[in-house]
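Reviewing the structure listed below.
In this view, the complex is presented without one of its protein chains, the others remaining in place.
Every chain is named by a letter (A and B) in the order it is written, and numbering of its residues begins at 1.
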Amino acid sequence: MDAFTISVLSNIGLFSFLAISAWVLLICGEISFGQQAYFAIGAYAGGIATAVWQWPFALGVGFGVVLGAVIGGLVAWPTTRLSGMHYAIATLAFAEFVRSCLNVFSYQREVDGYLTGPDGANGFRDIRWAYEAGVEPLGYLGIIAAGLAAVIGLIACMARGRGMAQLRIVGEDPILAGMQGLNVNRIRIAAATLAGGIAALGGALYAHLATYVEPAQFGVMIGVHSLAYGLIGGLGTVFGPILGVLVDIGLLESLRVFSSYRMIVFGGLVALVLILRPRGILDEKTVRRIQAWLRR
Amino acid sequence: MAAAVEIQGLSCRFGGVKALDAVDIRLSPGEVLGLIGPNGSGKTSLFNLLTGHHNPEAGAILLDGLDLAGQSPSQIARFGIARTFQNLRLLRRLSVYENVRAARHACAPLRDAFWLSPAARRQERDSLMNLLDIFGLSEKAQKTPAELTLVQMRHLEIARLLAADPKLVLLDEPAAGMTSAETQAITEVIATHVLPGRSAIVIEHKMQLVAALCPRIAVLNAGRKIADGPTGQVLADSAVRQSYFGAKPC
């Protein structure tokens, strides 16, 4: 595979974490404009763990994931009571809060004679694990793919268990969910924890691929994008948000003829899809039909 | 398994409207009570209070002696109260099967969210498909509720209620919008599958169903209970006829 394809595929994989993270909350009936916060938390925490503290890669990524999940749950705890729009803006506020805190967050230690660590708005350089461990871009793409497979596997387990059904019931009709004995708040907090962990995993992997991260990379625009991916790709299955990412990055990177009209084409395409299919390409109905067909 | 219910001096108000005014109702275990009254007399509001959807202004609700005051709807559901809805409340984007299964998620341990053993899945599937079969819905298990007829939707709500295996069932106009033959059919299903071993309150305007299922009825009018007793006796009561049949039921 040539370097360009590898980098496009890596980007698709990394954005998929964010898109799945926003999708989990959408399934649960909540609009989050702020999943980029957990992506940033994962990136910074994972980077600090491997680059500053010199932890092993897996442990560093794990640290990022746990931190993202815990903070996701903690933020959800006071906010799940809020209704639709308020929740959306609260997530936005939190994400911008995280970004502006990272702008002043400095934590540098001397490692091998160099000052390493985040330095406020100047960003965080030299997250060099992949380089030092001699992992090639293709190998790193494998790591990303493995992480994504783990997330999809977890969600597949939840679909076989009760987790996905619980999320969908709460998302569809929280009042009815309560009357069926489901603890709506607890389920929403669990969903936010899960979503935080998934985004943080993507962030930690991103940091080690890019080797450099800065607060400005985690702006609102990324959050809105990742929300849109799920809505375009479809809410019926976890492959919906991934499809959304594919449409955006994959299709448009390959259709270079449109180069400078890229977003105009993309926007028009998405608007058309949404007119024809308001719940995205892979909506619940389509997914059910595909499943029935597979079962035969 | 049937529960005893004691409702004492229950009042509830929406703005200036007094939806319920000091209502007392007692139900011994296994008893089936018909609840009738003109539209807007507070019948559905009584159910909403029982399921914890609204908080009472005054009064108490005891389920087997346990005070339900301040409990959340989900806790109350787990104590064994299940209901149907006058304006149907189905999960539109989930399959018929998942709609029934919705009642089974409540008391499951956290591990179940991530993993159900194949045996457990099969067992759940069999029992829920049996249930759907009773209501003639097993063919439609993978359809969405929107693809059902109104009568089938009402059946589905009852199936969901049974899936929770409640101690007290609250049926809110189960035969609304049905023809006489359909009412007859649902009456029989309720009599054979829902009522045995459970306490129940049934709101209904169709006397055909009330007379067949409820040995006792209570009458609400403008939030007050104006009669309570054996069905034949209450229906003969002139005050009831005045308030209920005087105002055209619809």
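Everything that follows uses one rule, which is that contacts are C-beta pairs under 8 Å (C-beta built on N, C-alpha and C of every residue); 3 or more make two chains touch, one makes a residue touch a chain.
Here is the rule we use: contacts and distances are computed from a predicted model.
Chain not shown in the complex: UniProt lists it as "Branched-chain amino acid ABC transporter permease", one of "Phenylacetate-CoA oxygenase subunit PaaJ", "Branched-chain amino acid ABC transporter permease", "ChsH2 C-terminal OB-fold domain-containing protein" or "Sarcosine oxidase subunit delta".
Within the complete assembly, A:C101 is the residue of A:C101, A:L115 or A:L138 that touches the hidden chain. Checked against the full complex, the one of A:R81, A:R109 or A:R289 touching the unshown chain is A:R81. Looking at A:Y114, A:Y131 or A:Y261, the residue that reaches the missing chain in the full complex is A:Y261. The chain not displayed touches chain A at residues 26, 31, 78-79, 81-86, 88-90, 92-94, 96-97, 99-101, 103-104, 121, 175, 220-221, 224, 227-228, 231-232, 260-264, 266-271, 274-275, 278-279.
Basically, only the chains that are shown with their structure count from here on.
Between the CA-based centres of chain A and chain B the separation comes to 42 Å, rounded to the whole angstrom. Across the complex, chain A is touched by residues 51, 53, 72-74, 77-78, 82-83, 89, 91-95, 98, 101-108, 112-116, 121, 142, 144, 160, 164 of chain B. Interface of chain A with chain B (complex): residues 154, 157-158, 160-163, 165-166, 168-169, 172-173, 175-184, 190, 279, 284-285, 288, 292.
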